[in-house]
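What you see is the complex with one protein chain gone and the rest in place.
Every chain is named by a letter (A, B and C) in the order it is written, and numbering of its residues begins at 1.
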Amino acid sequence: MIRVSIVGASGYSGVYLMQALLSRPDVSISVITSNSNAGKKLSDFFPLFAKTNHKNPLLSEIKFSLFDADLIGGSSDAVFFCLPHNESSKLIPAVLKKNKDVKIIDIGADFRFDDVSAYEQHYGKHSAPELNGGFIYGLSDVFYDKIKNSQLIANPGCYPTGALLPVLPLVFKECVDFSFPVIINSLSGISGAGRGLKLQNLFCEIENSAKAYNVWTHRHLPEIKEKIKKAGKLTPDVIFTPHVIPVSRGILTTVYLKLNKDSTMENIAGIYESFYSGSPFVSILNNIEDCNIKNVVYTNNCHIAFEIREENAAGSAGLMVKIVSAIDNLGKGASLQAIQNMNLMFGLEPDFGIPQYSPYP
Amino acid sequence: MIRVSIVGASGYSGVYLMQALLSRPDVSISVITSNSNAGKKLSDFFPLFAKTNHKNPLLSEIKFSLFDADLIGGSSDAVFFCLPHNESSKLIPAVLKKNKDVKIIDIGADFRFDDVSAYEQHYGKHSAPELNGGFIYGLSDVFYDKIKNSQLIANPGCYPTGALLPVLPLVFKECVDFSFPVIINSLSGISGAGRGLKLQNLFCEIENSAKAYNVWTHRHLPEIKEKIKKAGKLTPDVIFTPHVIPVSRGILTTVYLKLNKDSTMENIAGIYESFYSGSPFVSILNNIEDCNIKNVVYTNNCHIAFEIREENAAGSAGLMVKIVSAIDNLGKGASLQAIQNMNLMFGLEPDFGIPQYSPYP
Amino acid sequence: MIRVSIVGASGYSGVYLMQALLSRPDVSISVITSNSNAGKKLSDFFPLFAKTNHKNPLLSEIKFSLFDADLIGGSSDAVFFCLPHNESSKLIPAVLKKNKDVKIIDIGADFRFDDVSAYEQHYGKHSAPELNGGFIYGLSDVFYDKIKNSQLIANPGCYPTGALLPVLPLVFKECVDFSFPVIINSLSGISGAGRGLKLQNLFCEIENSAKAYNVWTHRHLPEIKEKIKKAGKLTPDVIFTPHVIPVSRGILTTVYLKLNKDSTMENIAGIYESFYSGSPFVSILNNIEDCNIKNVVYTNNCHIAFEIREENAAGSAGLMVKIVSAIDNLGKGASLQAIQNMNLMFGLEPDFGIPQYSPYP
Partner (left out) sequence: MIRVSIVGASGYSGVYLMQALLSRPDVSISVITSNSNAGKKLSDFFPLFAKTNHKNPLLSEIKFSLFDADLIGGSSDAVFFCLPHNESSKLIPAVLKKNKDVKIIDIGADFRFDDVSAYEQHYGKHSAPELNGGFIYGLSDVFYDKIKNSQLIANPGCYPTGALLPVLPLVFKECVDFSFPVIINSLSGISGAGRGLKLQNLFCEIENSAKAYNVWTHRHLPEIKEKIKKAGKLTPDVIFTPHVIPVSRGILTTVYLKLNKDSTMENIAGIYESFYSGSPFVSILNNIEDCNIKNVVYTNNCHIAFEIREENAAGSAGLMVKIVSAIDNLGKGASLQAIQNMNLMFGLEPDFGIPQYSPYP
């Protein structure tokens, strides 16, 4: 039995972790925290859990607690952190102090950067830089080998997950011509903004609308950039534009890349198929229209499709490819990838207990 | 291993059955039919199944077939029918002829009525009236005992499921004052209309709209009426108004009932709790606002909440209660209740392999 | 030129008033207030007004002010109040003191009740009971004659507008059998809850959901009840159930009524046609499915359709009719009906400057 605690369990990624973990026979929930809702019963706060008591009467009593490092450290084999940035790094040291072997999966941004100074430039002063080197970047379908042997995982951001899964294989295989920027245009569901009370997240404000935001300054840009840089040889120019569209969940990412001259539909397809042949979650589709949010929502899947420009007119930028990826921002982009990482860290199959297919429609 | 076939697998209830069954280790898919898509690969037609091949390479080859009674009868322990009314009753006799022990779960309307003439009044000539008596009405959380020993199940309609789960316990316990009609006001998601090409189901036609339809004549009214009548002593006056609202899935049902004089919040709550104490899927909530579609969508759960009118002014209709229920029309209202029935028929726990909680938000 | 001020101009009904009035050649805007946004430019706060300066350069400078009774009274021929209940009654006396002839249209609840004690039972202590008798209930298409000669208008609630327009004609014409309650089942868009920051109004919380709320206690029930009572002979039993559905705007109301024995489709249709023959906004449709939110949204129209139950089985409640009405809660249910009232008060055609048709789709 894996004893699990969740720190910050009343937000969207926390509740989705609960939803996924409560069904597992091999997991027991030790502590769930929510400082603002401490003392409330989970099933009162989230009535979707109304029948938590059926299989396990103890579950009907599960309540949010205040954070208590000793309690959590002492009762957990794995702890998920679902907190705003700069919060987990304040709490993790105390949990590790209590239990030096506890596995940590941080869904927040604090330990995603190799380069602490890049983190600090965009997020402010880091609270535990001494721990940063111990964290592995948890892009599971790419770095599964490292993840298997690690204790500390920094779960990737949602946009970076949607961008890196289609881009990294081509960078590793040296197909990208970096004389042209890597342009990443992403459309995100509203849940990406969390459960906080903000005017722009009201139904009436975003329904039947769409907008771009933080067009040059989104904090996920340096994360994407660092991982592409590390995978390639050169410092890439990465341009990233996030948008919100009126869906609850999902990220559709359209990437514009310049390919090396000899790239063809066939060899790009081959690279992807080979790169992800061992992944139960990443699929390459033939038809770009099939690569949509509906086909991956509520799963840990990532669908990828691409098309190389055939016509190559004068004045052209060169051999351009458009790659589209679709993920669920709370699934693959947060909680389910976190569980995939947990599975790997505990020596389980990566897809153990993770829903395989979207519930269509 | 339960060998399962699905007749009519390319509609919304068929694909949702596939989605739920493909993850089960104890189920193998024998035949899936779609006359209009015969020969197409499942994963081409529904790209959400792009990774069907991961665990079981044979699945990557699964294709829609034409209906073939001998093939299906010979290779199946259970057959689901997901067809328009009057279709399954033409096909089931031949399947039973080939395999007299095969279990049948018909998601269509053909065998839902005890009274064939009531069926024929609303649906037209019945094609297999001689089989009708053998079918059990598969409202699983109410009739589980009968279902356990049965071979042939008529899965309830979606609106009847949402209406009968809150109403029947009060009828069985003789709490309803039938001098007043049972008024059922239901709001359904668009998937209730199926995947057919109809103008009124276009996004632009129903998004940001809502309407009532078939206000006195919906075919689910006689189904609801027959089941209430059978459970009670008198012929009830049932008034049913279906509406469509712009959600993909879900039915919210608001029932107006007159209660017997001595009913209280406490004893009604007690009746529900006791009636559904053994059900892993039906929950009674305290707060009517919590009883919403979001909390049950993509599950087999039914949430119920109610409030008795306190003020009892002159001219009043009497001791009125409003009961609200929420279900997923394709889950509890179709495919997942069908799997619950299959579980019962095969001696399994009713909730085996059925997702327990909605993936929030 | 009608000089108009709007008190509470930064909420949904206020901004919609602005949107409708700014296009009118015969109206000039004097003062718009918003205590929380005082000093901000309208076009900065609501970028939809980006081109306010085109026709009238002064408009580009329009800013929200703090409330100032003397300024408003001295510069306005008409003042709209768009405030939470119990607010306008505190402010109106001072405006009238400054300008005893100013016309007032209160979109809030403060003066909607003939019976102040009924108001106080549901809304708390009234701040200006001495003014209450001077207000006319502004259900324009019914009470236009009284409105024409009045100075003070209480604009009806959104749900009452959707309920009373279909119900009152039948009450006036004595078609309703009050031995049965008047049951009103309403579905409202989210904007009915205003622009405040509440968890339940977040996109992710209500999208793809629906729920009932305040099922026996909504404050619009006593308003509906008083107006039906006044129109009929008896104290009616009115049952009202509000729901929210995931649309921004619109109210669909389904009314269940018992009719007197001799009512027919023809004579009910005749009553409606005759009652609303002079109204440019209320239409009777033949088909209930056509009576939907999409066909009236963004207008001041009210569509009504109805169907009498033909089958009249034993145990029946009698000659039941279902009536459906559709309005825009912010249009007919608030700001556009307020403008209709203003038109009438100033001797203009009721539909002057009011958009006639929904922008489909």
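In the analysis below, a contact is a pair of C-beta atoms (placed from the backbone, for glycine too) under 8 Å apart; a residue touches a chain by one contact, two chains touch by 3 or more.
Because the structure is a prediction, the values reported are computed rather than measured.
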| item | value |
| --- | --- |
| Touching the absent chain when the full complex is considered, from A:Ala128, A:Ala193 or A:Val297 | A:Val297 |
| Hidden partner chain, touching residue among A:Val116, A:Leu131 or A:Ile288 | A:Ile288 |
| Subunit C, residues in touch with the chain not shown (by the definition above) | 12, 15-16, 19, 22-23, 46-51, 54-55, 191, 207-208, 248-249, 280-281, 283, 285, 287, 290-291, 294-296, 298, 301, 303, 351, 355-361 |
| Contact set of subunit A toward the excluded chain (per top definition) | 178, 180-181, 183, 185, 187, 200, 204-213, 215-216, 234-237, 239, 241, 243, 245-250, 252, 254, 256, 288-289, 291-295, 297, 307, 309-311, 313-317, 320, 322, 324, 326, 361 |
| Residues from subunit B at the interface with the omitted partner, ascending | 12, 189-191, 195, 197-199, 201-208, 246-248 |
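Quick note on the criterion: only the chains that are shown with their structure count from here on.
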| item | value |
| --- | --- |
| Interface sides of subunit A and subunit C: same vs different residues, half threshold | same |
| Superposition of subunit A upon subunit B: rotation angle, C-alpha, nearest 5 degrees | 180 |
| Euclidean distance of C-alpha centroids - subunit A vs subunit C, Å | 46 |
| Shared-contact residues (touching 2 or more other chains) in subunit B | 207-208, 248-249, 291, 294-295, 361 |
